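Excluded from the complex is one protein chain; the other protein chains are retained at their positions.
Our next item is subunit A:
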Amino acid sequence: MLMSHIGKYFIFLGTLFTNREKAGVYYRLVMDECISIGIRSIFIVSIVSTFIGAVTCVQTAYNLVSPLVPLYIISVIVRDSTILELAPTITSIVLAGKVGSNIAGQLGTMRITEQIDALEVIGINSSSYLVLPKVIAAMLMFPLLVILAGFLSIWGGYIAGTLADIITPQDYIFGLRSGFNTFSVPFAIIKSVVFAFLIATISAYQGYNARGGALEVGNASTTAVTNSCIAVLAADFLLAQLLL
């Protein structure tokens, strides 16, 4: 059963790139999807990342009980955990819920209301026409959202740390600049691109293959989010092993 789904998923991926429409057709669709996937996710990503940064700062300070450890270590930990893990992975998990369920629900509804059939009968490769713009838009927008999440998370840590008198602004900034490994940023961006591809394609696969009625579309959305989260976490581990 699992192998059958994996096989069908890869066949589905193949159909995205065969018998495509003219490039001009995709341009406007990609722009629309960038707004749907990117711009409309800014609010939730901002809220989540700011609070995650704040909580990371407070909890790190709580765990640093030794007076021998300098306070700027707090911002070093906030910075590294944000860039390496929290910004790309937590943002992607949040987006798996928001964007993944949206993609699966939209395609599932189009399937059961015969809108996909209507595309097929006029000779359009429906999977390529409907899904490819979403995948491209996700791969363009996720890295931008992750960069935003990184900034806001570090800023959230700064606000929480300074307002709660945990760390001085000077110490926090000093920590941010200490021992910075520049590969962390490209690593986070690579992760976000991979996660974007997984979330968009897995969710699209679930929605595109939905059959039945509203119940099945709901199930497809749930499965899309669940499978996307699992895929993101598995890919997170693999990328860390391969690239770090």
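Here is the rule we go by: a contact is a pair of C-beta atoms (placed from the backbone, for glycine too) under 8 Å apart; a residue touches a chain by one contact, two chains touch by 3 or more; residues count from 1.
Criterion: contacts and distances are computed from a predicted model.
Participant: Unshown chain, UniProt name, "ABC transporter ATP-binding protein", "hydrogenase (acceptor)", "Putative sulfopyruvate decarboxylase alpha subunit" or "1-deoxy-D-xylulose-5-phosphate synthase"?
Facilitator: So the chain that does not appear here would be "ABC transporter ATP-binding protein", according to UniProt.
Participant: With the full complex in mind, choose from A:T113, A:T168 or A:T222 the residue touching the hidden chain.
Facilitator: A:T113
Participant: Just to verify: which one of A:I124, A:I159 or A:L176 makes contact with the chain not shown?
Facilitator: Only one of A:I124, A:I159 or A:L176 touches the chain omitted from view, namely A:I124.
Participant: Just the residue numbers, please: which parts of subunit A touch the chain that's not shown?
Facilitator: Missing-chain contacts on subunit A: residues 19, 21, 25, 109-110, 113-115, 117-118, 120-124.
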